[in-house]
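We show some of the complex, not the whole, and keep each chain where it was.
So that you can tell them apart, the chains are marked A, B and C in the order they are listed, and the count of residues begins at 1 in each.
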């Protein structure tokens, strides 16, 4: 106590809705903790790509002399080495969301579960389309987490009559969701459901569906738990019957746990895995944060 | 659904310069026709009026921006900031509308005020780029690279890293601006066509257009010919800004939101469209109708890739690349022979 | 001399650009140790023939012979390797490079893998000194005046150690003094057995330095004779196909009309100090001086093309001119001496070039293309612009025809006061006569003309009054019979006269 503790927080830049949420919750947590614990200092850096993030880590160690690092890697493989170097420099390391490619580097691991995210969505499609049906998938960006989600989803619907008509990258982006969905709607006269994997993408896709006046013919599941989408689930919108949570708030949890390690002397360690629950009208209230920008 | 038997009409046929086939002139058009044929062969929905309308409406933002870029590039400049500028304008416009909602109530007046804000911001942003380039004597590439970062940061900051969403009620009023139209043609297409036609006329038939290409061709000659080089330059950036504003007016009602992801890489797409259309990157020669074809070509590539699954989606980018190069190769092929 | 075997010859060489044929079955030969002059009207095909002979362009038909054997150059480099070097009519230097880099471009001296800059500087310095210019080899070409650039080009060609040296109007932008030093080099090379092919529209030069003369008209050779057998009038007649008597029109008496322009104490920082002069309605005022004396800068300063300070009164009104646009509105027009860099858009056709300066005359909202076409018709007729295709890129016009187009462009705005800087540069003698008549007519109509010229004869034959500049100052004024070559030279060299600061009588 009394001694100044510096915690470095490194997160991806806000280049789409979910990372925007991450940045927001990280800043909230930092502000809150700084107020509560005057001896806590934070260094918050956002990075657009793994190279920049590795540089940020170097700067935190070389010039800011951090005591602990909370990091959500933009990508796991390239950052495993740089994070290990931070660890080797004797810092406490908390890794968020993305599993490093080498075991045992981090002290604390707080994560969502991407395969689980895909599986939950897949199971939902399976149950909602017991007799099979035609679906299209708007996937994210060509990144490992996207692969994990899509693979798990396809595993979950394997063996059913749910047929994937088309799959295209929509980059977790609204405009791309709109465009790809428009084209899918032109191409396939009968679509029963859409897995958009991300709420931003889903919002774009919904506009395309509305424009084609086919909003009565299909439903769509996004992902991550954006407030607008949860509101729709809550309101029993038939177009959006459910959502799959992937809470960007996990970054706040990670930062708080890390801070507690120093402030309360609690030996925080281990793995905190946040499952990706299915959000349905029944439980939507729990996930609804109207003040969050996400 | 009616299927038109002909290719989506390019906004203007090439001016007949001189007799004989001129590949430099016809190149982009030919590339477009080939793409249309390819699309029609691959998918029978491709020529449906719905699909054509979708593609053209989607092209309209980039298209309107690219018309502005044609002037900037013809004058020998470049504007890398347009995508970020669009995001910034969209964000500010939405915030302004949401803010004024309490006072004015949802309705067309509010939407019109929002539009005015968007246009005004476009003009101002363009003027900033233009003044820094002409009065500050900084290379346009650097100025607009800088303002690109600045606009992008501003919208991220305004959005708190998230998304700025238009109030639903206003959104419903504003929506028809993207989705509605007259005689089956939606507004974005109409506005795009108007901008393109006016742009072509300005480029080809007015002193301003002539001055642009004179400056791009040889700035000294332009100066010695009593052209106010700096003013014309400035004006191209202001025009570019205004057109980004117009594009944003059409963009906002589409999804009713703006975020830091809005408009990413639009600048590259706009510049690519301009150059595919036959305008020279170093300035001195520009043609708006070519740009329009360039924009449509770029949109069609995406569209065709979405309408088929010939290839792994991983390779989409490669196909885009190949087609862009081929489109220009076609146009240049006869040039080497001269 | 004609008995010697030809070093370089063309046999039935033709050349077409698209559908337009510009050379017809040209038989031509060059022998070692001769200076062979090629003369002809603007657009006759002189430059084209020279380019073909030097490998810069292939012939459409016919053969070249070098040392008697048939020869086909696929590039300039090949021709240069065989000892044939061309100095292009239009300045061909890389502006952003230094003088030394340009002189050795493509032929750099090396020490190991590196450039031997010191040796190149030394050699460049030597070449330039031989030409009696003091150009610093380390200065950037973009900072040089037009004539200095030409000297650099000549130095560049001399550095290539040619057996055949082809020079396309090398003296067009040079002053008499510079031309003289060039001629000394030519004499030296001829003595060494170099064959020299040379074009000029300055027929006195041709008479003075050449051994043989070939006259080209409309792409065909009309005659080749020993120079001794033909005089200047004969040359002019052969070129133009008619008799040319008085080159200069009769000078009208010096007008006593009102002063339309009065300039006092005009400074152009770095170039001109304290220039004062007046100009009357209907007057042709000459501005003479050595190259670099600041004549161009003075007028560019006046036109708002360069920053300048001073007091200007135009038709009784004190004015400040900040920009060329404003000058144009006030009825001032300036014809630049640098037609390629500042005068014409080389990659555009004639029509947009012609109307660029006076575009507001052709447009209210839209440009009236038909009116533009009509203006082009007029200009072609009035200035005798010879282009075989209307839509030819201006860069592909012959040099003299470019100059005529530039003149037409400047005159299109119907200025009250015209400043023409080296107006007849590269123009054939027939057309020169037309242009002189034209200037005279302008004056007679009550317009005022300032003629900057390095051609003494032009200044003397045309002007009512002549100002002489030296080192950025106006050092002399000559009127009436005092306008004579030796007088001008004395003032220009600073042997006579003092600065005229305030010349109020």
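The rule is short, and it goes like this: a residue touches a chain if its C-beta (ideal position, glycine included) is under 8 Å from a C-beta of that chain, and two chains touch if they have at least 3 such contacts.
Every value quoted in this text rests on a predicted model; they were computed, and no experiment measured them.
S.K.: Could you list how many of each labelled chain the entire complex holds?
M.R.: The complete assembly in this structure file has composition A x1, B x2, C x1.
Quick note on the criterion: only the chains that are shown with their structure count from here on.
S.K.: Can the chain contact pattern be summarised as a line, a ring, a star, a complete graph, or none of these (other)?
M.R.: Graph shape, chains as nodes and touching pairs as edges: a line.
S.K.: Name the most central chain, where centre means the mean of Cα atoms.
M.R.: Smallest centre-to-centre distance to the global C-alpha mean: chain B.
S.K.: Using the average of all C-alpha atoms in each chain as its centre, how far is it in Å between chain A and chain B?
M.R.: About 33 Å, centre to centre.
S.K.: Measuring centre to centre with CA averages, how many angstrom lie between chain A and chain C?
M.R.: Taking the average C-alpha coordinate of chain A and of chain C, the gap between them is 72 Å.
S.K.: As a quick test, compute the distance in whole Å between the mean CA positions of chain B and chain C.
M.R.: Measuring from centre to centre gives 45 Å for this pair.
S.K.: If I count partner chains per residue in chain B, which residues reach a count of at least 2?
M.R.: Within chain B, no residue touches at least two other chains.
S.K.: Name, in rising order, each residue of chain B that touches chain A in their complex.
M.R.: Residue list for chain B touching chain A: 43, 45-46, 48, 50-51, 54, 58, 156, 159-163, 165, 179, 254-255, 257, 259-262, 264, 302-303, 305-307, 309, 313-314, 316.
S.K.: Spell out the residues on chain B that touch chain C in their complex, using ranges where they run on.
M.R.: Residues 17-18, 201, 205-207, 210-211, 213-214, 217-218, 220-228, 284-285.
S.K.: Hey, which residues of chain A end up touching chain B in the complex?
M.R.: 14-17, 19-21, 23-24, 27, 142, 166-169, 173-175, 178-180, 182-184, 186-187, 200, 203-204, 207, 211-212, 228, 292-294
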